[in-house]
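Please see the structure below; I have some questions.
For this view, one protein chain was removed and the others were kept in their places.
For chain A:
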Amino acid sequence: MTLAEILASLFPGGHAVAVTDGLVSGDGPFEGGRLRVIGIDGDTPLGVEGALDLAGHVLDAVRAGDRAPILVAVDSDSQRMSRRDELLGLNECLAHLAKALLLADRHGHPTVGLLYGHSAAGAFIATALATRVLAALPGAAPSVMDLPSVARVTKLPLETLQEMAHSTPVFAPGLDNMLAMGAVHAVLDPDTALGPQIRDLIAALPERDERDRLGRERGGRPVAQAVAEVVAGQVRGG
């Protein structure tokens, strides 16, 4: 689905969500209140300015104190890879955006990610992965690094990696693999209205971070949850 189709489905009566330079912001009527929307459209890389613009919208929402849900719609590239962005502290700007979303969550704003295109690396962590629950639409294409790059770094032939990707979800790009990790909670149905589906996600928000439990149940991260629990138990017991 395109962003326009998503917004039309979410807000059949119209909305005030705009896209400027690939950055999405605005809101629309939702369940008797409103749904705030931020995001990245058109496979746009996320740089220092974009991260601060989006964080500003999130902090405005927290300041408003209305506890309106925040939808983070993402079809992005990775972080913008440039000397200038790193010089200016891209790590701080991306972390700031993630912190803003995590703060909004603490202040009672349900935060829902909606991955409808590509996303990768730092841009993915700072946006979709900083929400309480992350949904995706069929066709979404999250990745950490594309396979040719993985091949270059691991010095393994691309064909070998493609073959290995059939047997494990742990390294190759793709929605199914991020579902198996527990990073993506659910895939929505593009053929029925999105509003009720988002409403249901919000009604069933997990109390805690359950991504490692999902990852175990789905077989993508067989040991992460157990490792975390053993460490926590030993630390508290010691």
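By our rule, a contact is a pair of C-beta atoms (placed from the backbone, for glycine too) under 8 Å apart; a residue touches a chain by one contact, two chains touch by 3 or more; residues count from 1.
Everything below uses one rule, namely that contacts and distances are computed from a predicted model.
Per the UniProt record, the absent chain's protein name among "Cation acetate symporter", "RNA polymerase sigma factor", "Malonate decarboxylase beta subunit" or "ABC transporter ATP-binding protein" is "Malonate decarboxylase beta subunit".
Listed residues A:Ala18, A:Leu158 or A:Val231: the one in touch with the omitted chain is A:Val231. Although one chain is not displayed, chain A still touches it through residues 48-49, 52, 55-56, 59, 62-63, 79, 81-96, 98-100, 102-103, 106-107, 121-122, 124-126, 129-130, 144-145, 149-150, 152-154, 156, 164, 167-172, 177-178, 180-183, 209, 211-212, 215, 220-236, 238.
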